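Only a portion of the chains appears, each positioned as in the full assembly.
We just call them A, B and C in the order they show up, numbering each chain from 1.
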């Protein structure tokens, strides 16, 4: 009795059916070291035709079971395998994972890893494949208004910059993270000695940015990338003078 | 020095600028009791023209400051106030909050409150306003495949059904919650005595549903609603035999 | 067949058995307005003797079902009901909920609600009852080291101050929140106009505090409270120059 393969008569196609929130150990490409090991949180799904009762969920896990490293070819192959194994027109792969960038502190030149979140979203509709890659990067923002009106100091805070891009070109997570950091008041670091802390404090004070500024400056940098036509930038700032977040986003031809 | 009102020359309009994750005490409409008190998590935002440097974030909070109860007129008035105060073409209001439905257990008829999550999303573009309301309802699903292949028992688990609808008609959260519950293997309850637990266990066993079934059955019920043309149903099941979720969603003309 | 009441022969007493993460609409005492409505996240439990197989979990929910407002007498009554209904030597009640304090901004005197988290923990062992009350309050901290070494500015950020106290005296959440705020570089507010933002920025700059300072200053204020012998202060700061938190805690005779 294969319940899932029975005919369904309700006449309702489903946009997506699959599994989500499955964690998996993987290697991902790393600009400096070739690859790095991480633990990815993954979703796999398909579109389901109106006349089929259900999906064989275990086949998604079988597809994962053969994967060691994520790279563009592997993602194409995952999407095709799912399409074939589940006899579906469209297949979807989404994953996000902690990714480490070894950063040098600005003055003492101490190197330590900074965790960002990285993500890869793939979709195959018949023969058409699209891949979106993205990062969420912690940065510092310092409020231009607070600086302008105050005789001393200016409120500042940690903020997150999320950048998503759709492109056929290879783009490193490190490159997107650099765009996020260049658009903020200052990057953040895991390890800062006194001379670094002085540098970062003054740099942020001298580069005040609203969330609106960070979003626009990141968008400007993305506009200058060759072959990049579709992107989204989201900035969310954990305001240090409030108990809520300020946010801004801009999107171009992505969804 | 009004930094925010300065001219911006970067030429980049922002889709949204605003505040998010601000909690606020509110009353919301309740089908049985007129209204109930809750604590809402709110986001308010506007679209920002390319030539303006920033938004005056404090004005969003001023708009909230005058609100006691959420109802359709109030939401329209919030959206208009924001548009006017921030001189914006488009304004956005999003909120979600715990909402309680007093449910009677199936046999002993004990009444206890069940928490669902409710949400209201409003958007005004020039003179055009759209409101989406939604619920996330905990239910039980029991696997048809597990039941069919096993000599005894069947794996079952808690699942969430999210329903979003766009409509001009008034729809109660209770009504959407009932659609979610009718589509599942069984509703869940805060208080069940022995006779109720027997009833719920057997009812679920006799009504096996995949996440696909729940999504389709809820969609069928929504299709029968007068004046309801746009909806989305998402089902997510915390599989009791796995450490991951199964999910399905179907959307019609919503986004 | 009452499975739960069967004799257990494994010889293992359980410290706690009960329910947790049940949300419930409640009123709580409010210093200004008499009471306020909130939604509490609750846990109820008992110690289980080695010779009883299980607890009747539905009885916990029955106890909740009769509650409208939380106050000291009600909590004692909950603890006694649980003890009796479940025939247990020890009973436990824990709840936390969003709580709003209407705060006046420092210069423009605008009033808006600030959400804090409040909690009540009760425990009854035979005839002995103890109640701990607590708050988690968002504040701003500004780094003394960053200020001292930098020619301009100083990094600052949102931080949380958690205060727990055990006392027979009545203590308002508002009073504990005020202790948290007085110990920080500045309080935070939901609504700040320009003149308020200038005030808060400068006040924080002029009151630099490490997490260590906030913990100690809050402890000093608690030491001055009559009849207060047992407390705990935890401070956690979302460092704006790092992607991690700094923290400090001090405890006296609480656990």
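One rule holds in what follows: contacts are C-beta pairs under 8 Å (C-beta built on N, C-alpha and C of every residue); 3 or more make two chains touch, one makes a residue touch a chain.
Computed from a prediction, not measured in an experiment: that's the story for all the values here.
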With 3 copies in place, how many does the full complex contain?
4
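Note that in this section only the chains that are shown with their structure count from here on.
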Take each protein chain as a node, join two nodes whenever their chains touch, and name the resulting shape: line, ring, star, complete or other.
complete
Can you figure out the chain closest to the middle, judged by Cα centres?
B
Relative to subunit B, chain with the most remote C-alpha centre:
C
Chain centres from averaged Cα atoms put subunit A and subunit C apart, in whole Å, by 34
Measuring from the mean C-alpha position of subunit B to the mean C-alpha position of subunit C, what distance in angstrom results?
29
Touching at least 2 other chains, the residues of subunit B are 22-23
Residue ranges of subunit C touching subunit A (in the complex, touch as defined)
114-115, 138, 140, 142, 145-146, 149-158, 186, 188-190, 192, 194, 197-198, 200-202, 204-206, 238-244
Mind pulling up the subunit A residues that touch subunit B in the complex?
1, 3-4, 8, 10, 12-23, 43, 45, 48, 53-55, 57, 144-145, 148-149, 210-213, 215-217, 219-220, 236, 242-251
So, in the complex, the side of subunit C touching subunit B is made of residues 22-25, 36-39, 58, 61-62, 64-65, 98, 100, 110-113, 115, 190-193
